[in-house]
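Structure provided below as structure tokens; questions to follow.
With one protein chain removed, the remaining protein chains of the complex are shown where they sit.
By letter and in written order, the chains are A, B and C; residue numbering begins at 1 in each of them.
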Amino acid sequence: MDWIVHRLWLIPATPLLAAGVSALLNHRRRRLAATLAIAAMATALVLSCLALAHAVEHPGQGSPVRQGVNFLWLHFGDPHASGTSLWLGWVLDPLAAAMLVMVSFVGLLIFIYSVGYMAHDENFARFFCFLSLFAAAMLGLVIANSLLLLFICWEVVGLTSYLLIGFWYQRPSAAAAAKKAFITTRIGDLALLLGMVWLYSQTGTLLFYDGGQGCLEPSALSRLAAQTTSLGIAVSTGIGLLIFCGAIGKSGQVPLHVWLPDAMEGPTPVSALIHAATMVAAGGFLVARVYPLMAAYPEGLKGVPGTLQVITWIGAITAFFAASIAVAQTDIKRILAYSTISQLGFMMLGLGAGGVAVGMFHLLTHAFFKSLLFLGAGSVIHGCAGEQDIRRMGGLRRFMPVTFATYAIGMLALSGFPLFFSGFWSKEEIFHYARGWISPWPLYLGVCAALLTAFYMARQVCYVFFGQSRAGVSPAPGAAGGQTGGPSHIAHESPGTMTLPLMVLALFSVVLGFIGTPVWPWFQGFLTGRSAVTEIGKLFEPDVLWLMALSSSIVFLGLGLGWWFYGRRPAMDAAEPDPLERLRPDVFALLRNKYFVDEAYEVSVIRLNAAWASACDWLDRRVWSGAVNLASWAVVGLGWLNRLVDEYVVNLGFDGSCRGLTEGGTRLSGLQSGRVQNYMRVIGVGLAVLVLLLIWGCHAG
Amino acid sequence: MTPLAAYLLLSALLFAIGLAGALTRRNAIIVLIGIELMLNAANLNFIAFWRFGPNPEALTGVVFVLFSIGVAAAEAAVGLALILSIYRHYRTTNLEQVDSLKG
Amino acid sequence: MTAPIAIIAVLTLAAAVTAMSLRNLVHCALMFMAALAGVAALYLGLGAQFVGFAQVLIYFGAVAILIVFAILLTRGTEPPREPILSKAWITGIAIAVVVFGVLSAMVLSSKALTREPGPTPQLPVHQLGAQLMTKYVLPLEVIGLLLTAALIGAVVIAMHDEEGG
Partner (left out) sequence: MDQLLVTLKHWLVGLVPSQYAPFFSALLSVGAIAVVFPALFALTTLLERKGLGRIQNRYGPNRVGPYGLLQPIADGLKALTKEDIVPRPADKVVHFLAPLVLVVPVFLALAVVPMGRHMTALDMNAGVLFFFAAGAATELSVFMAGWSSRNKYSLLGAMRAIAQMISYEVPLILASVAAIMAAGSLSTTQIVEAQAGYWGCVPRWFVLTPWGFAGFILFMVAATAESNRSPFDLPEGESELVAGYYTEYTGFKFALFFLGEYLGLFAVSGLGITLFLGGWHAPLPALEWIPSWAWFFAKLLVLIAGFIWIRGTLPRLRIDQLMGLAWKFMLPMALVNIGVAGLWRFMPGGWERWIVCALCVGAAYLLLGGLLSGGKVFAKRVYRYAD
């Protein structure tokens, strides 16, 4: 049954083929393009399920089973020297298998959804071509057994992300957002490339697992961990940090998170597929894949490796930071975008504090409920004729019952509603490990972020689905472009191709949590290669119970607060200020403007400058003036004397040198004449001089 | 004089002729031709060293010349495209009139 | 150096000199091609058949034709109104002579060149191809990238500005 291991390349190859063929198709063959893409994705899903079955059938003893095929891609330079070949390969292990199924399953549903969502778009075929290309690259990234192959797919994923964000390139904002996303992630990718080159120069291979020779296997890791760089950190830490920078860029972690909200300019299925479920999770996957490197620590020393500390801190900060911003946003997709950033922060927190299984579990559950939320949001937008401002929605519960029901499930899963929703279990697990970490602060930040998550989701749902319809009322009085007049458009439910994926995703958002509960941690066992034991008693251990109580209470508190503010007395008018805004306008403005990062710098620096200047002014007027006045009389006398010396001695010399400088400048600027042949002459003379030096050197030596 | 020295002298002469042309002619295209001649002179050197060098089975000289020919083709394409766009802008290919450092 | 090679060398040099000194640009280009053909013949004389043919194929088929097109597109066939040599032609010639002087001095003074030549080495095309794909595969890839970039760059540079800028 090693058939699937040797045919693993087929999984990315089928969508790639579909992309290639639909790229060559005439753009009017819409139905054919969509059929091709969906068929390819379905094939990939079937193969992925086979791969998962294979991985489940071969449980490891204490460590996961890894099977793969490596092949030589390039051999260059002297064939006898080492480190002159580049190998590529794929590997099937539980991590890859789980990701494969997730990506192809979510991808398939989103493809189906797109048929309905993009039905009226002119460039329908092109859209499916890009989507297929993206799916191929993402699946290739997942099965890669070589950092190089992973990096290639990583870049293709970035490229398709660029293409899809800017899919409606006629809109300047979409074009700008595409560029912003591409360039911002490129910063992280540069670091990733550097890390890769460094790793290659240190180990001579980029294969992850290669029968003991790979760069993630103990021999290489212990060597990397033992060496230190000139900065005093271990080489493995340096490489790990550089690779993590790539993950920061792709997963929108704090310093480089700015592109992800703007990326919502793309079509909603793209937001769901790329900017919620798969691509941004690729950062988490990368960290999980190279986790052994990140966790490498010199033998005989205890402690937490520096890379993991950085990951944990960045994750915790991102989780809180983005969740607080999401509280004050009004664009339905932007709220979800900040929520995604926040959840990615949770994943990083889980990876850093708890290891691969914890982070990956949240990644998986998040992929399902977040794509559900995005697709639901897309359905809402579709139903409201392109409206994205939640203040102008409202009351949609009655018009879009299916969307409402599934959206509510997604919202409860995201908030981590206890016991029955997947988000609860994965988040609880993260808290469990964060609690045992070396610093308590990531846990506190995470708990606050969870509270905020429940709050902003309650706010969003109240705004969108409850109360009265506020369509047709401009959000701010006198705002240009706002629709005027009565409700011009009655919201409607979306077609079946859109609601069906919603329902499937909703189902999985609920049940997926049960494969990783403390009672039956099958998923964690699957990833780490240990068998899971069912222990009902685990649920009632005080430790677990305490945490469950804590997170449940947080969720209830968040949801309750949200209801208190927004659901109790729904806003009647789109122009009505946010209840939170009435309560604390200053804080709200801070959040709505994303913490005023730019403005804050400007204000603080200018204030400081002004204060310093007035202090100097005071000093100048009151203290120094008197003294200066006194001194000045004496100085004037001296000055008169000085003038004589100055004019007749110093100035002559000074003027002379000035004149010399001017003339020299003129002469030198003649060299920079812009005439090519002048430059070539200089080169020619230089050549002659060089050869002369060479001859002289030969004879002298 | 050994054959190698003779070839090297020939190539030096060819190089000098190309250089003289590139330095003295006004027309940009002729300057480009001069540069191509210089490149050819260098290629001749490589082949001569390959032929008369101590280990001709290494093929390094030949491979280098092949690559150099490829680069020369790319260079000619870009160079002539530049000359064309300069011609469109200034209506001349005289290098003495094309000395403004800003477009 | 045998007599035929010497004759080819002299012809090559003569063609190069005329290519650099004729007034009519098309004649210059044609003489340039003659010089290239001479260099290709020298390659053949040195036993590098493959390189010689590649030289003819690429320079005649691509570079020379490009040059001719550029001459015609820039109205290079009209006789120039101004002198063909630049103002500072004397320094140019002087520099070229100096460069040739130092190069030949170097060649003549070198002791490494007195080795007697061995038999003409074989240049099996098969082996050349194999080496291009193994030992020199990275340079080959880089050249491919360079050619692609040059292709795109040349198109972009020579493209007409729609705005007339």
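Rule of thumb we're sticking to: a contact is a pair of C-beta atoms (placed from the backbone, for glycine too) under 8 Å apart; a residue touches a chain by one contact, two chains touch by 3 or more.
Everything quoted here is computed from the prediction, not taken from an experiment.
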| If you put the missing chain back into the full complex, which of the shown chains would it touch? | A, C
| note | Out of C:28, C:70 or C:123, the sole contact with the unshown chain comes from C:123
| Of the residues listed, C:35, C:56, C:95 or C:140, which one is in contact with the missing chain? | C:56
| said: Among A:5, A:21 or A:258, which one touches the chain that has been omitted from the display? | reply: A:21
| request: Kindly note down the residues of chain A that lie in touch with the hidden chain. | output: 21, 24-26, 28
| field | Missing-partner contacts on chain C, residue numbers | value | 24, 26-27, 30, 33, 49-50, 53-54, 56-57, 60-62, 64-65, 68-69, 72, 77, 123-126
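Definition applied: only the chains that are shown with their structure count from here on.
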| Centroid spacing, where centroids are CA-atom means, of chain A and chain C in whole angstrom | 51
| message | Could you work out how far the Cα centre of chain B sits from that of chain C, in whole Å? | response | 5
| query | Where in chain B do residues touch two or more other chains at once? | reply | 19, 23-24, 95-96
| In chain A, which residues are in touch with two or more of the other chains? | 677, 681, 684
| Touching residues on chain A, where the partner in the complex is chain C | 74-79, 677-678, 681, 684-685, 687-688, 691-692, 694-695, 698-699
| request: Over in the complex, which chain A residues touch chain B? Could you list them? | output: 672-677, 680-681, 684
| If you look only at chain B, which of its residues touch chain C in the complex? | 2-10, 12-21, 23-27, 29-30, 32-34, 36-37, 40, 43-44, 47-48, 50-52, 54, 56-57, 59, 62-63, 65-67, 69-78, 80-85, 87-88, 93-96
